[in-house]
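What follows is a single structure, and I will ask about it in a moment.
A protein chain is absent from this complex, but the other protein chains hold their places.
Chains here go by letter, A and B, matching the order in which they are written, and residues are numbered from 1 within each.
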Amino acid sequence: MLLSVFDDLLFGLGVALTPYNLTVGIIGLVLGTAIGVLPGLGGTNGIALLLPLTFKLQPASAIILLASVYWGAIFGGAITSILFNIPGEPWSVATTFDGHPLAKQGKPGMALTAAFSSSFIGAFVSIVLFTFFAPPLAELALKFGPPENFAVLILALATFTGLGGGNPAKTIFMTLLGLLLATVGFDIVSGQPRMNFGQVALQSGVNFIVIAIGLFGLGEIFLTVEEGLRLEGIKGRIGFRDLWETWKLLPRYFATLVRATILGFWIGVLPGTGATPASFMSYGLAKQFSKHPERFGKGEVEGVVAPETAAHAAGIGALLPMITLGIPGSPTAAVMLAGFFIWGLNPGPLLFATNRDFVWGLIGSMYIANVIGVLLVLTLVPVFASINRIPFGILAPLIVIMSSIGAYATNNQVLDLWIMLGSGVAGYVFKKLDYPLAPLVVALVLGDMTEQALRQSLIMFQGNPAVFLGRPIAMIFLVAALALFALPAIQTFYRRRRARISQPAEVIG
Amino acid sequence: MASRQALRAVAVLGLALVFLLVTLPATGAPAFTPRRPVEWTIPAGTGGGADIQARFMAPLIQKYNLAPQPFIPVNRSAGAGALAFSYMIEKREDPHQILITLDNLFFTPLNQEILMPDRTRFGWRDLTPIARLLLDNFILWVHADSPWRTLADFERAVKAAPRGAIKMSGTGSRQEDEIIMVLLEQTWGVKFTYVPFPGGGQVAAALVGKQVEFTVNNPLEAVGHWEGGRVRPLAIFASKRLPDPKWRVIPTMKELGVNVEYQMLRGIFGPPNVPTEAVAYYQVLFRRLLDTPDMADFIERGGFDKAFLAGADFVRWLEQKDAVVRSLMEKAGWIK
Partner (left out) sequence: MRKAETAGGVLLVLFALVMLREALRLPIGWTVSGPGAGFVPFWLSVGVAVAGAVILIQSLLPAPSAAEEAFIPAQAWKPLLVVFLPMAAVIAFINVLGIYLGGALYLVGYMRLVGRFRWLSVVVVSGLIPLVLFFIFEKWFLLPLPKGVFLERILYGR
């Protein structure tokens, strides 16, 4: 059994390493990185746009192209998050939390290196898991219905409860506000628009990437110009020395890397969740487990490592149910799945038998493309890092234009530009008044999915919540979530006790 | 394999002949050709049936050189298509905008009030009908591990089960999947539980993962699971069996004595008041597109009915379809 996997893998690597497929893969990576950088072009969007081009290719080359675009987009998404505080991709929103502060402190190279390296580690370990355990994992994923998804999402929300730091009333307020904004739009369960004030344009909901671009990207610009119209760029050190220095740090985050990889990979495998919740959950957990949670949000390298590792691991994981079951694990995978029909394939478990070069060519190319991809982006770190040296007089309007394109392209509607501008102002005001922004965005992105999963579950149980008790997997996650919700309270209790005990020493010291 | 290739060769030859016949008498050039890329709105999300179809056809238009400009699919999925329809209303008279439909064209304007600029309520008649291309089918699928081998087995089990114990997953709410379920409920005098999901892929996944007991997925959405031996088709909601040998084994509901029939429109519409020359242009274009070998293959694999219809016949068909949808929704108690 194991031997045959090695056999298949070698065969797949052979497919991926043919000069033609190698070229296709590299083109995909470059395109993908560009797509990741441009805020308007998400990985999902970009792959949908490239789909028609794959018509003329062999299925194996076509999937290698699209998958490479996906990897490139995951690498590239971190770049604008770190440099400009504008998330290039939904899953890189969490990367802005610590990535951008690092860049502002003159360490963009370090942040980028950490992002790319950890992203690669998450990807590589996930590919190995993918190679050897795809079919059993797919079976396990199928056991996750709406109740289990609900439990996982609640757990994701729970990881963020302690993230506020400052005023708890403000943290709670922002979380609830995010959840409330998530209800705007269209209610899939009743098939009716809701909370949209009669506006058809609002039926697409308050898109969290539009909000994130406004709150973080524009808000940051407002904060910067307020301190006087700074004209010069950030003078950061640029060079390959950052690589070594960052790599020396990485072993310290071993536990985070392992946790983020496993978590990300598994969340990716589950149908209907995807890389975005994985990245937030991973960030939240890293902070919960950290000895210095107060450093998060102020330029902690671990705060870049955690979401990036999970995001790329989830990206790989999302392809697993697509290949083994024909079920998309993420919106991006859903578009790739549309490609299967275009290439004349019917997705499903039979692919492993009937289209060996397709399935194993894809798996082989994951190894190749991610190795090439990380080398590519790492060599470009000094180039990306030097972007911050562009005079602010050019950079600021450029960021504004790119943000606008990004906000418009998410739903192809002008209303989102106003929402972006409004969130920009809100981001500025909130930041000045010390309202934490992260809980709002996390709640906004998870709220919709959570409510949907809850209501689907209750429909399945005919309105009886007690039936959750009969779903052991869901219960495990719900109990874990409860524990996490309670954790901050327990921690404060212990800290207070310890403080009381050590008080005399403090007086002396 | 060889016979298949031969078949394909014959098809290509035949097609070339058709092309010659179509192009030869066309002495008068059409009065309209696109001067800019044509924006092709999909009133559903990425990865769904309409999306796959539009993204499959758009590059074919370029491959067979059917138009001088590219066709660009754009998803406007919000509000079960409401956003797409209001976008089309906004683009009135623009000949460079087209829309691919699913049946939310009929359901959504009845479920919610979308307004025209003159404050009247929007309905499909406000758009410009161009052509019907395909009819998509619905098949009743159960899990391959279930004891139900025939529709009769299923019917017996359903009638014996307590109300609401048998669950079905479907796409959206108060759309085609749910209406088919209501039709079954009324025919058998039973009650199911409907669990809505945002897309056909997730609907199928819920069945494969045994979260629900059955679905009415489109053939394309479930074919992979069928081939993988995870789901089992019991019957098709069409008037006759599908011609392709793979699909032909599935009996129709009617021949099994259950009088429930439903097919979904895959058609092309323009914004309100598109010039007739543009309508004629798109009709010719899509008719040719349907006759390409790639489309033939797609139709076969996806279990579609090739059903080109345009002009007054199409409008008549639409009126009938509209009447059917209205009466179904009234029967279901969704509208008065």
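We take it that a contact is a pair of C-beta atoms (placed from the backbone, for glycine too) under 8 Å apart; a residue touches a chain by one contact, two chains touch by 3 or more.
On a predicted model such as this, the values are computed, not experimentally measured, just so you know.
A.B. asks: Considering the full assembly, with which of the depicted chains is the omitted chain in contact?
C.D. replies: A, B
A.B. asks: Looking at the full complex, which residue from A:194, A:241 or A:298 touches the chain that isn't shown here?
C.D. replies: Looking across A:194, A:241 or A:298, the contact with the absent chain belongs to A:194.
A.B. asks: Of A:154, A:304, A:320 or A:409, which one is in contact with the hidden chain?
C.D. replies: In the complete complex, the chain left out is touched by residue A:409.
A.B. asks: Taking the full complex into account, find the residue in A:5, A:128 or A:459 that is in contact with the omitted chain.
C.D. replies: A:459
A.B. asks: Touching the missing chain, which residues of chain A?
C.D. replies: Counting over the whole complex, chain A touches the hidden chain at residues 35, 38, 40-41, 45-46, 49, 167, 169-170, 172-173, 176-177, 179-180, 183, 187, 189-190, 192, 194-195, 197, 221-222, 225-229, 231, 391-394, 396-398, 400-401, 404-405, 408-409, 412, 414, 417-418, 421, 425, 429, 432-433, 451, 454-455, 457-459, 462-463.
A.B. asks: Which chain B residues would touch the chain omitted from the figure, given the whole complex?
C.D. replies: Per the touch rule, chain B residues meeting the hidden chain are 35-37, 39, 70, 72, 74, 193.
Going forward, only the chains that are shown with their structure count from here on.
A.B. asks: Return the distance between the CA-based centres of chain A and chain B, expressed in whole Å.
C.D. replies: The computed centroid separation for chain A versus chain B comes out at 33 Å.
A.B. asks: In the complex of these two chains, what residues of chain B are touching chain A?
C.D. replies: That would be residues 45-47, 51-52, 55-56, 58-60, 62-63, 73-80, 82-83, 86, 111-112, 114, 164, 167, 172-175, 193-199, 201-202, 204-206, 208-212, 220, 223-225, 227-230, 297-298, 301-302 of chain B.
A.B. asks: If we count contacts the way the header does, which residues on chain A are in touch with chain B in the complex?
C.D. replies: Spelled out, the residues of chain A in touch with chain B are 44, 48, 51-53, 55-56, 141-146, 185-193, 200-201, 203-205, 271-272, 321, 325-328, 331, 334-335, 337-338, 341-342, 344, 346-350, 411-413, 452, 456, 459-460, 462.
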